[in-house]
Structures are given as C-alpha cells and as structure tokens.
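Every protein chain of the complex appears in place save one, which is left out.
Going by the order they are written in, the chains are A and B; count residues from 1 in each one.
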Amino acid sequence: MADTPLLQVEDLAVHFRLPLPVAERAMGRKPKVLKAVDGVSFAIGKGVTLSVVGESGCGKSTVARLIAGLYRPTRGRVAIDGHDVTAARDRTRAIRRRLTMIFQDPQASLNPRWRVRDIIAEPIRAFGIAGDARETSRQVDGLLEQVGLAGADGEKYPHEFSGGQRQRISIARALASKPDLILCDEPTSALDVSVQAQILNLMRDLQDELGLTYLFISHDLAVVHHMSDRIAVMYLGRFVEVAEAAALFASPQHPYTRLLLETIPDLGMTKRDREAVAGEVPSPIDPPGGCAFHPRCPHADERCRTERPDLRPSQSGAGGGAVACHAVEEGRLPPAPAGEAADG
Amino acid sequence: MTARPATGATSGTAPGTAGRLLGALYRGADSDLAYSFRRNPVVVTAAIVTLLYFFGAAFADWLAPHTPFDPSTLSLGDAEKPPAWIEGGDWSYVLGTDNQGRDIFSTILYGSRLSLIVGFSAVIFSVVLGVGLGVTSGYFGGWYESVVMRAADVQLTLPSILVALMVDGVARAIFAGTDIKTDATFAIYVLIFAIGISAWPQYARVVRSATLVEKSKDYVAAARVIGIPSWRIMLRHVLPNTMGPVLVIGTIDLALAVITEATLSFLGVGIPPTQPSLGTLIRVGQEFLFSGQWWITLFPALALVLLVLAVNLLGDWLRDALNPKLR
Partner (left out) sequence: MNGGAARALLDVRDLKVGLPTRRGPLAILNGVDLHVKEGEVLGVVGESGAGKSITGLAVIGLLEPPARIDGGEVWFDGARIDGLSGDELRRIRGARIGVIFQDPLTSLNPLYTIGFQLTETIRTHMDLGADAAEKRAVELLDEVGIPAAASRLGAYPHEFSGGMRQRVVIALALCANPRLIIADEPTTALDVSIQAQIIGVLKRLCREHGTAVMLITHDMGVIAETADRVAVMYAGRVIEDGTVAEVVRNASHPYSHGLMGSIPTIGARIGRLPQIRGSMPRVGAVPAGCAFAPRCPEVRDLCRAERPVMMDGKATSAACWQYSPRWSDTAAAAGGAAADG
C-alpha cells in the first residue's frame, strides 16, 4: 500500500435538519436532526475495494454521496490522494476527474432525453479530455466496447436498453474521465441475478485492467463478500466493525455483524429454521443512547445503554480489524459462530 | 427536502412489479402520440381548423378580398351590407360589412391574426417567465423558492382579467400625455404583458415540482459529481425533462389568452377599433345587434368560438396523450 491512501476520510458526519410544519415552528419547537452519518473514518489504498454494508437508512449511501461532494459534511474531512477536498472550492477539476460514481437505479441515472453517446461524452467534454469532436467520438466508442456494448449503441436512447445494459452505460460514463476512484452506490441492487453476475464480473475485470479503487456500497453480504478486500459494517450512521473481507466472514466480532451474517438466505441451507432475530432498525432521527444497537443486542448491559463504544482495533480479529463494542472489548462475547467460518 | 438522502439508501428495490410492467408495456405499444392522434377524428378536425386559422392569419394579406384598414378603399355606400346570401347582400362581401363599410370576412382574417399574435406572444412571455422562475426556484430552493412561490400564490388569487385590467390601466396612466398612448402597437404590447403576467404562476408551479422530481434523480447527481455548473444542469438536464406539462398548459393557455384578449378588447381596454382584433369586432358589432345588423358581431364571435374550441380540444388531447408519461 502506498504511503498516502487514495481516499482518506476522518470523522465524517452529516446532520440533516428535518423541516417542521409552520405551526410547530411557530410554537417554538426545535427542528429534529437526522444524523445520517455520524463520525465515520476510513482510508482506501490504491487498487483496493472497500465495501460499506448495512441495512437501509444506515447512512451507507450518504457516505458515498458525501465523498462525491453531493452533500456538504457537517464535520470531518475528506482527502483524495492527500488533497483535502472537504470544501467544495477545493474540488478542483483535476480532483473531480479522478473520482466518479455509479448509481443504483440505472433508470434514473441516465438522462432519458440524451443519446447514450452524449451521456458518455459529457465527462470527456467537461474535463476537456479529448482534443476535438472526432477524438471524443473515438473515445466514446472505445468506452462502449470496453463495457461490452457496440459503438453503434451510442446513437440510441437509454430506454432502448435493458437494465443491465443501462448499468453498463453508467459504468462507461464513470470510466470516461479516466478516474482512479469509483464510488459504487448499490450498483447491482436493481438488477436480476444473472445480470448482476455480468456487471460484477465487468467491474472486477475493469479493476484489474485499470487499477481502479472502489468504494462499494451494498446491502447484499454475498455480493460484498464477492467484491471486497475490506468491509465496513454500518449501523445507524456509524461503523460498528471494519475488517478484511475474509476475516469478517470467518470470525465476525460485532453482534450486529453476526446478526447480518445469520440472516443471509443461503442456497446451501435448504429449509433450515431461522433463529428469530429480534427487533428492527430504530429510527435514525431518535437513535437509542449509548450503543445504538443495544435494544437488539442479546449481550447488552448497563454500560452499552449509556456509553457509546468507539471503534477500537480488535484483539482477535486478524488483519487490522476494528470493532465498536463494549462486549467484545470486555471479552463478554462468545466466540464467533463456527458455521460460517468453516466455509471460508 | 434536505432529509431525503438518508432514506435514499433503500436496499433491494424490486426489479419491477407486475403492474408497472403492464403499464410500461401498454404505454410503449399503444399510446404513441401519432397513433392516438390519428385514431381521434375530433382531434384531427381540431388540428385542421387550428392550422386553417394559422394559415389564414399568416396570409391574410393575400387571402382577404378587401383591405379593411385602408380608409381609402372603404366607402360608406357599402356600409352595413348583410351577408351575401341574404337579400341586399353582395358576393364581394361574403359575410357582409360593418358600419364603416369594412368587409367582415377580411376583418375576421386580420382580426384572427392580431388575436393569435397577442395570444402567442402572451403565452411565450408567461412560459419564459414561469419556466425560468420555476426551474430556478425548484433547483436552488431556500428563501428564493419561498419568495417566488408566495408571489405565485398572490398572483393566483387575482383573476387574470383583473390583473390585465390593472396593468392596462396603470400603463395608460403612466404613458398618458405622451404620444405613445395612441399608438395601436403600444396597446398590443400592453395587452401581451397584461395577459402574460397573469399566467406565469401555473408554469412556475408545474415546472418547480417537476424540477424537484428530476433534481432528485441520479442523472443530475452524476452531472454534479463531475462539476457541471448549475445553470448548465438546469438548462441541459432538468429543463428538457419538465417540458411535457408546459406544452399542455401552453396550448390550453393559448385559447385562454385569445379569450382574455377578446374580453379586454370587448371591454374597450384592448386593441383600438382602428386595428380590430376579434374582440374589438364583437364589441363594435354588438352596438348594431338590436338594430338588425347581427352579422357584424355574430361572425367574429363564431370565429372566436371556433378558434378557442379547436385549440382547447388540441390541448385536452395533448394532456391525455402525454399524461401517462408524466410519471
């Protein structure tokens, strides 16, 4: 790994103020604050895939959008290759070019009124990558072929393509500015499995070929397992566990990680009965005090209810894992369930 | 609005439910604009009538058998001639003449031109104003959005005729004494402004809400990530995707603008009688209604009704044809 990581994020947080009805505002009630992301730190080295996994509303997509500069962070710092880009004015063209994004919904991420050719050419034109129109057109053809489409497809409109093909177009657009880092926000969640396999394979091929770095956002642990080098598990705006992919699946530390692993419907385990998993994700507007997971955690005690655990390097987890859990720290947890580990 | 991102992380959206699939199929196969147009004889007729009006208005100079605005060609001897098929009529004045001997048919042609010019200009004026304010307020939000939308609310509480009357009165008061006042073209500008200013809020509202929808879509996010400037995103990405409803409202508004123009002219605050629009013709004619010269007011009125009806039918059809695609 290089000395400066490609992407460095420190204590990143964004709090959204929820608009109140006028009547309530007049009564002097304070607007509620949604802490979508509440202090997240990580770094990604060049050519590595870090996945952020969690359930809906945990803030994982918001992390990607903060890094992309789509929201202004409430606090914290984002640096790309050592350049601080937290403030919008620091995002120079040279920096913007190095970072692109792929979105979840292939329907909504392509402008329906633009030809595919123009969609892919937009970053090329914006960053002045090609000298002239002919060179732009040549690059667009190349990109289309790189993602498995034909140059002639450029003349069509997005609605003429299937979901998987649209996601290929999205990827071609993301590659157009020759980026180093691609933020992938649930890129295959809206796709069918057989198409998902095509897109995941394409993304890994491109990574090998171009040395890309991925920040991969997903709720699907199996996909994350397939794609990642490192994995961060997110719960209500904070990371609860970060570990090497293999280590996370072999010996999950945090109770929430264990819960998630337990809930994966697995093809192998036909007709097994589920251990009833208690509770649901609380509202991020009024998260529980202390450890946010404590209402669902079988190992919660008084300390968990009052004191918020920080992410600390875990003793047992190999490969620079870190866990935010009092029970793990105190050694109160039983060892990781062996069932999952056996496969890894 | 600011809270949307947090819930944006929905996991595992369904790859299409059956209902949506059926809807999409049906739309793709069946509600092709051209097809629904051909299938609908009323709409085809309305389109033909509208086109005839445009044609007649555009080529009035050639089509009109007489030049109603040239006093030298008028003779009072031809005044108040009835339509040709009635006793005393003259086939060179098919629809008869008015009190000054102007050919009604020719005057209708020129009057339609004036009505359409005023109508179109007013619609374009309100579209530019309304769409501009709508897209910017939807995109930027904040206090600017509040100001624009409250202004639209206030505007909507005033009936458009009242607004037009006010503008017209104010303009006349301001320019009273100057020689601009008597100029017929000046009256046209005042009319265009007066009619246009009262219609912008509906465009602003529709475009603002469409902008809010489009703004939250990821193709806009994709453009923002690569640093495309806001004005360019609004112009190139958002605006084209909000134009469907504008087209519909614009068409229906054209009919409304023509009517408003006619009403104002009828009330005597619109186009002066020297250059009559349809409304002016009706006003001039109604003074003769009870003395037996019904044709002076009836034919321009029928012409107005037909034009407005045709345009309205087109607008209604357009709304229905485009509606399922407006999401």
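Everything that follows uses one rule, which is that a residue touches a chain if its C-beta (ideal position, glycine included) is under 8 Å from a C-beta of that chain, and two chains touch if they have at least 3 such contacts.
Since the model is a prediction, treat every value here as computed from it, not as a measurement.
Check A:I95, A:A197 or A:L210 against the missing chain and you find that the one touching it is A:A197. Only one of A:V33, A:I95 or A:A246 touches the chain withheld from this view, namely A:A246.
Among the residues A:H219, A:H254 or A:H294, only A:H219 touches the chain that is left out of the figure.
If you put the missing chain back, the residues of subunit A touching it would be 55-56, 162-165, 192-198, 200-201, 204, 219-223, 225-226, 245-246, 249, 259-274, 276-277, 280-281, 340, 343-344.
To be clear about the criterion, only the chains that are shown with their structure count from here on.
The distance from the centre of subunit A to the centre of subunit B, with each centre set as the mean of the Cα atoms, comes to 49 Å.
Residues 14, 16-19, 34, 36, 54-62, 65, 68-71, 91, 93, 96-97, 99-101, 103-105, 108-113, 122-123, 126-127, 163, 170, 173, 177, 186, 189-192, 217, 219-220, 284 of subunit A are the ones that touch subunit B when the two sit in their complex. Here subunit B touches subunit A in the complex through residues 1-3, 5-13, 15, 217-219, 221-228, 237, 240-241, going by the rule given at the top.
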